[in-house]
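These notes are about the structure you will find just below.
Missing here is one protein chain; the remaining ones are kept as they sit in the complex.
And now, subunit A:
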């Protein structure tokens, strides 16, 4: 566990990208995990703002709401 209570992320990165992340992390005095997590979250945000994707997802969740609710949970 990292000191702020979150776990470090495990992610396969190409060497060039890993090096750039390392640079940013060093400059900003943060861990590579933190910088990577922030970048990934920004890309997830971007995906969530895709109107077509989100609309389809909302329709799907609404249509299957009852079935999803009754699905057995993980142990």
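Following the convention adopted for this analysis, contacts are C-beta pairs under 8 Å (C-beta built on N, C-alpha and C of every residue); 3 or more make two chains touch, one makes a residue touch a chain; residues count from 1.
Everything that follows uses one rule, which is that contacts and distances are computed from a predicted model.
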Would you mind picking the UniProt name of the chain not drawn here, from "ClpA/ClpB-like protein", "ABC transporter permease", "Imidazole glycerol phosphate synthase subunit HisF" or "2Fe-2S iron-sulfur cluster-binding protein"? "ClpA/ClpB-like protein"
Please output the residues of subunit A touching the missing chain, sorted low to high. 6-7, 9-12, 37-38, 40-48, 53-54, 56-57, 59-61, 64, 67-68, 70-74
